[in-house]
Structures are given as structure tokens and as C-alpha cells.
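Selected chains from the complex are presented in situ; the others are not included.
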Amino acid sequence: QSESERMTETSLTLEFTGGSEFLVGNQKMHQVSISGEELTIRSVLIWLKENLLKNCDRIDLLLEGDAVRPGVLVLVNDTDWELLDEEKTVLKNGDRVTFISTLHGG
Amino acid sequence: TMHAPHSLSKEQVGRYSRQLLVADFGVTGQERLSSSSVLIVGAGGLGCPCATYLAAAGVGTIGIVDFDTVSLDNLHRQVGHKEKNVGKKKTESLRDSLHELNSSIHINCHSVVLDRHSALEIFKGYDVIVDCSDNPSTRYLINDASILLNKPLVSGSALRWEGQLTVYNYGERCPCYRCVFPVPPSPHLVTNCAEGGVLGPIVGTMGSLQALEVIKIISQSGATYAGRLLLFDGQSGKMTTVNLRERSPKCAVCGPHPTVTELIDYDVFCGSGVHDKTPDLKVL
């Protein structure tokens, strides 16, 4: 791996809760490194589909096409992505992106 | 402050003495609680502890909405009910438990299916609404009715080892349920407690926390979860508080140009009925 390639990798923590962790090996925290300049959440979703969710047959529990399905909240460092730039939010090294399936039970 | 003029009876001062002593609650907090009314929607896993702690604390009037009856498989988590009440209405079962604890408060049973026709008439009699329901359709209904009547809404939910809690419509910038979830989830993607299960102490924790939010709202003391969401993962013991978006200018019900100005058919909106059960699990 060359220096220039490493410069464009972003290290992230991806976190899945509320049941969405069942799609990714029942593991809530995933340390990942994704390549690309100016990495956005949109690119993370595409990366997710091609990597962590590759062999998942219930991908519809998290994504609808390339978008997050209704009922799933996305946070960056514990802040609702609506307060940031939603899908266009640019991520930096060390950021934590959380996907929360909201619960309806009682 | 214990000796200042107040409206509490001698019996109330005795019964509530250990919370009258609490700094930033005190006599004023108790007076506010005693003259307030709270509606608990759902007499299940969340509704039982929430109603119990509000009754114990002396909320003047508690309303309970539920159309269901107690079943044996409720009792591992719905601790306001009793074995002897299996088959009876949950509203009346819970009311009897609350009155055994505190006979001095008023309790109203609304043993009806909450829908577009019944909700506003019931809700309008209460100061604070508590969502202890168990499906998206009812959650949108409760939200819209709370917005149309401008009541604060304390919302809790739980599944498996996890719980979530927030307060909607409490303050100018506080979002509502539709601000955060404008589009309902597909019904086949929603897991309920009959399918995914839930542990009793999870609903116990969340329902107790809902009661505390109600007490903070009514006593006007402390910082509520308005605009914040508590995520509780009981398996790891992790508690996270996240910042939610503000009230959305595009919100269909609480925005400046609402398209929802009266209650709608929420089963159609969510694509499912609230009565859906999971028949194959009922015969376990």
C-alpha cells in the first residue's frame, strides 16, 4: 500500500443497534477503513452494501435501494445526521457512524 | 419551605414526605403533580411501571388506554397485572393495582381501541401524554393527536435487550415523532415483542424513566429528553444520549404548513392493522 493510497483512507467505527446488528454478524461495533477522497455517508452506504452486507438476505432491514430505509436513524458521533448534511455529510478519520433501527415494542 | 402556606393535606404531607424533601422538587413540585393529569397509552410492559410510579408519586388523575386483556405471557414483564386477572381488561387490572398502592388519586380506564375517532376526545382531558404503545400505527396516531392538542408527549419503546426514550413536542424547537420519522417503516420490517421478545427489566427501566420525564415536565424541574434520544443497550449496559434534529419546517403535522390537520387512518398510513398478532407464537 503506497503512501498516497493510505492518505485517502478513512478509519471509521460503524455501529449498529436496535436489531440492525443482526445484519452484520450480530456484532454492534465494526472498525473499518474505507478508501476515497471526501468520504460521505452516501459512499459508506454503498461500501456497506458491497462489504458488510454482501451476503445478507435481509438488506431491506437497513437499506432501500442506496438510501437508508424509513425507521432507521443515522448518527455521526452521536448527532442526528439531519443536524449535519445527511447523506452528504463528509466523514473524517475516527468518526463513528451509528445506524439505529427504531424500536416500536412496549 | 415545608412550613410555608401550601395546598397539601396533612395526609399528603405524610405520604409524600420523602419526595417533598427532594431539592428542586419539594412542595411546589408536589402541588403541581397532585393537580395534574397524565394519560398512559398502553397498559403493557412500559405502561405498568410508568403508571405505577406516577400513581405512587401522587399524580392527581391518571388515564389508562388499552383495549387488550391480560394474558399469562404478559406477566414476565407487565408487572402491574396479576395471575388472577388473566383474561380481564388490562385497564381495570392495572387500575386496581394502582389503587392498592394509592387510593387517593383518580384513575380513568379507557378500554377502547384508540383510533382517529376516539383519540382527541380522550387526549383533551390530560396535561401530558405517555406513549407506552407497541406498534408504529398507534405511535403516529398518538403523535398527531398530541400535536393537534399541543400536549407534551413522553415516548418510550423497547425490544429484546434494548430501550429508547425521548420527549416530543415540549418546547418551541422540540421535534415531534413525524419530524424524526416522516415516513412509516414497511410493516413487514417491524419487529414487535411477540416476535423478538423483550426482557422485563428493560421495560422496567424505560417505563421508570418515562415516569421521571413526566415528573420533570409537570414539576418544571430538571432537563427533559426533549430534543434528545436515550439509547439503552441492556446487554452491554451502554447508555447513550444523542442529539436529535430540531422541529422540521417540512413536518406534515407540526410544521408551519401542515398537511395533517385532523387525524387520519393510521392503519392505511402504516399499511397494517394494530391488531396483528403472530398466531404461530400464541400457541407455544
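What to note about this one:
Order as written gives the chain letters A and B; numbering starts at 1 within each chain.
Rule of thumb we're sticking to: a residue touches a chain if its C-beta (ideal position, glycine included) is under 8 Å from a C-beta of that chain, and two chains touch if they have at least 3 such contacts.
Please read all numbers here as calculations on a predicted model, not as lab measurements.
Just one chain of each kind is rendered; the file's full complex, by chain label, has copy numbers A x2, B x2.
What we mean here is this: only the chains that are shown with their structure count from here on.
Chain centres here are Cα averages; for chain A and chain B they lie 31 Å apart. Remark: chain B residues 42, 44-47, 132-136, 139, 156-160, 162-164, 180-186, 189-193, 196, 198, 203, 229, 231, 233, 236, 240-246, 248 touch chain A in the complex.
By the touch rule above, chain A contacts chain B in their complex via residues 17-19, 28, 60-61, 69-71, 73, 75, 78-80, 82-83, 98, 100, 102-106.
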